[in-house]
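Data block below; observations after.
Missing here: one protein chain of the complex. Every other protein chain is in place.
So, chain A:
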Amino acid sequence: MASYFRRKKITFWPCGFRISGDTIVLAAVYGPKAGSKKNESPEKASIEVLWKPKSGQIGKAEREYEMILTRTLQSIFLSTIHPNTTTSVIIQVMHDDGALLPCAINAACAALVDAGIPLKSLAVAICCGITESGSIILDPTKQEEQEMPAFAYLVFPNSSLAVLPGTPPLIEGEPVEHGIITSVTHGAMSVDDYFDCLDRGRVASAKLSEFLRKNLAQSQIPNHSSKAS
């Protein structure tokens, strides 16, 4: 009997540009499976996220992560292509060393691309924190996160290649990749500090999106130049 659940590629996404960063998250994408969930409209595809912590029972924090991830992925997901289907994304935390949610978002996005689910763009996530002395650091470790008075998780769309300059059109004078998909903040910071975090986050996400593009290109099959029969 054929199994209905087709498993996609599982992707590792080690987080952190720094050598000490070792948050590891495993993301798996299943679907699209026939049938949508009870409260979802059958006229579009729905996406569901399951968050599995490294240890312990599933509680409110996990539900919050699931909700944030669902909303983020829904904004890059093209829901009109396969109506009445559900795509499941399962996140398994292997090791948490700070910036867990951005790492999970990057992993989920890479898994969706690998599975061939149609997307509007890629989502690139970064964590910016403000230390007590007022300086901004990216990708803090767990200990730094606990000591910081405030930090923010920011998700941007990726920078896209375009054939001609000027496309895609600038929205209100700014390129599309400066738009922000998700922002989750913890602690208290001033408005100026938040805008500083946004600027740093944009620069970092541009670099992350280059890295993502290069790695995804390498993981695909080599270019067999054969005529289609």
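Everything below uses one rule, namely that contacts are C-beta pairs under 8 Å (C-beta built on N, C-alpha and C of every residue); 3 or more make two chains touch, one makes a residue touch a chain; residues count from 1.
Just so we're on the same page, contacts and distances are computed from a predicted model.
Think of the chain that is not pictured: of "Glucose-6-phosphate 1-dehydrogenase", "Trafficking protein particle complex subunit BET3", "Chloroplast stem-loop binding protein of 41 kDa b, chloroplastic" or "Ribosomal RNA-processing protein 40", UniProt labels it "Ribosomal RNA-processing protein 40".
One of A:27, A:49, A:91 or A:115 touches the chain omitted from the figure, and that residue is A:115.
Where chain A meets the omitted chain, the residues involved are 1-2, 4, 6-9, 31-34, 76, 78, 81-85, 113-122, 157-165, 167-168, 175, 177, 206, 209, 212-213, 216-217, 220-224, 226-229.
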